[in-house]
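Sharing a structure below in structure tokens format, with a few things to ask.
The complex appears here without one of its protein chains, the remainder shown in place.
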Amino acid sequence: MEVNLIAWTPEPEKVVAAAARLCYSPDAVPELMAGLEREQVRRLVGQLYDRGHLSTFEHVSFQFSVDGVSRALSHQLVRHRIASYSQRSQRYVRETGFRSVVPPSVRENPAALTRFQAALDELQSAYAALLEEVPAEDARYVLPNACMTSLLVTMNARALLHFFELRTCTRAQWEIRELARRMLTLVREVAPHLFRRAGPPCETGKPCPEGEMSCKRKK
Amino acid sequence: MEVNLIAWTPEPEKVVAAAARLCYSPDAVPELMAGLEREQVRRLVGQLYDRGHLSTFEHVSFQFSVDGVSRALSHQLVRHRIASYSQRSQRYVRETGFRSVVPPSVRENPAALTRFQAALDELQSAYAALLEEVPAEDARYVLPNACMTSLLVTMNARALLHFFELRTCTRAQWEIRELARRMLTLVREVAPHLFRRAGPPCETGKPCPEGEMSCKRKK
Amino acid sequence: MEVNLIAWTPEPEKVVAAAARLCYSPDAVPELMAGLEREQVRRLVGQLYDRGHLSTFEHVSFQFSVDGVSRALSHQLVRHRIASYSQRSQRYVRETGFRSVVPPSVRENPAALTRFQAALDELQSAYAALLEEVPAEDARYVLPNACMTSLLVTMNARALLHFFELRTCTRAQWEIRELARRMLTLVREVAPHLFRRAGPPCETGKPCPEGEMSCKRKK
Partner (left out) sequence: MEVNLIAWTPEPEKVVAAAARLCYSPDAVPELMAGLEREQVRRLVGQLYDRGHLSTFEHVSFQFSVDGVSRALSHQLVRHRIASYSQRSQRYVRETGFRSVVPPSVRENPAALTRFQAALDELQSAYAALLEEVPAEDARYVLPNACMTSLLVTMNARALLHFFELRTCTRAQWEIRELARRMLTLVREVAPHLFRRAGPPCETGKPCPEGEMSCKRKK
């Protein structure tokens, strides 16, 4: 998995703070922006987060490139609807020699790994053979969830906070959890105050809606 | 593929017509509803469609059950974000003995079909063996796009018109095109005027944005 | 203010429960629907709410007519973006003799009420005079926030839960709080289990994000 933050709204914390001040001030936006100091920005952003006034967090967005993840992950990822996605098409790109994501539980189990690789070898061969006979969009019906894909993903800071809450939780599958952790690390570098307390409810002081039984942490 | 319309907003055309009249009338909504006659509803709905005043079409929604479609289709389907989905989980449901969608191009080509079925047999066996060793959520990495899934899908009438425009077009893949055609047939039975001119641009009098070369109709 | 529930997805609780069972069952949707009993539906809906699995609540939507509310309210209301609205247009409807919403604080204060009514009388007269000279869309610039409007509003059950959480809170303005309370009463009649624990955080056991100081209940 390779994840990069390729772009983001410049000065994201200042934009969020200006949006917040606007709601409570008679001044025009340019003056508000000009008058905002570093420490004030930090404090405002903290208050907004505490009070759940997160609509102001929507004004800034972040663009990620995501390579080397499975189609199992991408099918989960695109269910987050307040976001924008572009994804490599299995209809238009021939996936001959495709690379696959191997789950850690398989990689660490020799019997499972042997079986897994035999199945994937068979699929490589079947896919190549089918490409000779039918369109790529139909040959791909034998491609497995493990098949690697690439995406460009855009989310605003509010949608990211929600994404991190759900997907850094141990209830999420290991692969999308890894993606979420990496995305969080990346945005914290450029907007530390916006994402200071991002993460699963048990780390951010919110009540955990899942039963204790289901949590790998609590077992 | 089995598609059923399991629920919808009652009297959908009347609700849309009432919404439209509301915008241009000093009357309260209940009076507007009471005064609407069948023929008037039909005419109003036609005018709204012609002028592109489709926000009124959002007030009514339709619930479909979709069974026996591939995960290739479901990954495309859930990219439509103004909609709600519930889908059978490959993390929580063991797919032992899973059934598969066979593309027509494969079914009609004996060489392809033999290769396709050999690959799927291998996957059935590999999946069953992996289930003995690793969690279902990881065993599923060998499941193919062809693997059947089930969904419950809700879209409002405006989102459906957009969905039909894109997905009944010959540029869409055969499987989601088949789904779109069936959904269109179902909603036309209960709301004929809302969906009278639904379909690809070339059937509804809109300009086709795709090049002629790419269209199977024009070849 | 007059609020009516004019339509909704039939059997809303059963649809939500079926969506939930689908995610964890190998059965097709029609069988799932057929096998659902009243008590099971009630229990499933409760579990979904407790665990925050609210995407299933999106499958059912509710249509309200709202008459006799102010444009101050409607400007707040339409900020809820996961919803559909049709509203009486001040550009196309001449508001001669418009009716106004009088805030309780004004109604109960004789000095304020006299001043308020004098201002509104002046506006009635100014609006009528301007209509003789300029288009209605420009004459309306003198219409006050108090001016009554009508809307048709559609929200799904998940969006409604969020709406109720924010707008039944004492921090919300009295008018939209009254609207939210009425909408909640109406949907509880047709879907009691979906909305059993709807309301402000302090009534539903969630942490209150607002400071105690700001709450009229805690003073």
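Letters A, B and C mark the chains in the order given here, with residues in each chain numbered from 1 onward.
Assume contacts are C-beta pairs under 8 Å (C-beta built on N, C-alpha and C of every residue); 3 or more make two chains touch, one makes a residue touch a chain.
Everything quoted here is computed from the prediction, not taken from an experiment.
Although it is not drawn, the missing chain touches A, B, C when the whole complex is taken into account.
Considering C:26, C:135 or C:207, the position touching the chain not shown turns out to be C:135 (whole complex).
Taking the whole complex into account, subunit B touches the unshown chain at residues 50-52, 206-207, 209-211. The missing chain lies against subunit C, touching residues 70-72, 74-75, 78-79, 81-82, 85, 90-91, 100-103, 105-106, 109, 111-112, 115-116, 118-120, 122-123, 126, 129-130, 133-135, 137-138, 140-146, 173. As for the chain not pictured, it touches subunit A at residues 2, 4, 6-11, 15, 18-20, 22-30, 33, 55-56, 58-61, 63, 65-68, 84-89, 92-95, 150-152, 154, 156.
Everything that follows uses one rule, which is that only the chains that are shown with their structure count from here on.
The set of chains touching subunit A and also touching subunit B is given as C. Inter-chain centre distance (subunit A to subunit C, centres taken as mean C-alpha positions): 32 Å. We define each chain's centre as the mean of its Cα atoms; on that basis subunit B and subunit C are separated by 29 Å.
Looking at subunit A, no residue sits in touch with two or more other chains.
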